[in-house]
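With one protein chain held back, the other chains of the complex are shown just where they sit.
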């Protein structure tokens, strides 16, 4: 049974304390994708006035998980197998959005791609590009 | 002028709020390397009783930065260019150590490797393997 | 001055002998992208009847280079800085296509994404996903 955006958000916030700390929100989910965001706070800032790398990585990881949950239903024991992030430009000090898609859903691994976007509607900049895989529980 | 472990720790904690939240400690630094750790707290846990991926990534990123600072002195504007992590096994719910080395220090990029270790002295397990690069400020 | 698909192909085949060995072809180029392919031969096969990983990586690397050349004009000294490939499924023993895009063109690095596709028109499968960066010559 497929999950709603609110259900995915609650599962992730309950399971991953850091997602809760970051104010992680799930805007939209569907088969194979999730749109998520974190709301800006001063705590994310690092020298140079930009959002720190670990905050971007935490958002990317939670977003991949959201896309996997949206595609498979509740699979609490799925764990990240690897994550690779390229930081393309410094995000502005504002909300950060993530668009995660499942590129391939295998029996043992879900392989995902995430784009992190900064800025308002119609003026979004790609600030980081992420790929990663989730190991799925044996069924 | 080279920095002490305490100076590196203070620079990172002051500059990256998440490092401070995680109780990031620098045990030892030298030319080309840094040994660091985070002290376990219940807040790191995710389903399955293990330390969450984002916490591991935050430690790895801060540790690379520590190794770069230890090698170059104070370069506050260095930013992570990319980071790739492979999660090898679930860390136990205890302190997590990181051993970061600078594999190559170029003019524009410092390329690093980090090993995340879990468990007590003499019984450490490699739980994650990380590579990444830091973009250095133009000089 | 922008280059044609034929010019990009010739530059790469002249400069990278392995591209020539693989029968590397450039179908189409434009600002920020390149569509390329290699023609299947029995020499690409590995156990399991699939195209070997190194052949896929060589195609991906040449395709990134094609997208960079298409975007910047002739920059012979650009070199790959890193390349990360995820093999998603085994390609069929037939031509392999690549769609490379430049995600971000910085002053020092061009960051690219490549999708490797197998199969005929209208029935293409994503077989590998690649990200990578090219170091650009100082200007």
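Residue numbering begins at 1 within each chain, and the chains themselves are lettered A, B and C in the order written.
In this text, a contact is a pair of C-beta atoms (placed from the backbone, for glycine too) under 8 Å apart; a residue touches a chain by one contact, two chains touch by 3 or more.
No experiment lies behind these values; they were computed from the predicted model shown.
Residue in contact with the omitted chain (choice from C:8, C:29 or C:58): C:58.
Taking the complete complex into account, B:104 is the one of B:43, B:74 or B:104 that touches the chain left out.
As for the chain not pictured, it touches chain B at residues 84, 86, 88-89, 103-104, 106, 111, 113, 126, 129, 131, 133.
Not every partner is drawn; the one left out touches chain A at residues 81-82, 84, 108-109, 133. Considering the complete assembly, chain C touches the hidden chain via residues 15-19, 21, 43-48, 50, 52-55, 57-58, 61-62, 76-77, 79-87, 90.
Here is the rule we go by: only the chains that are shown with their structure count from here on.
The chain occupying the central position, as judged from C-alpha centroids, is A. Chain geometry summary: the mean Cα position of chain A and that of chain C are 28 Å apart. A straight line joining the Cα centres of chain A and chain B is 22 Å long.
Remark: chain B and chain C have CA centroids separated by 34 Å (rounded to whole angstrom). Among all residues of chain B, those that touch two or more other chains are 81-82, 84.
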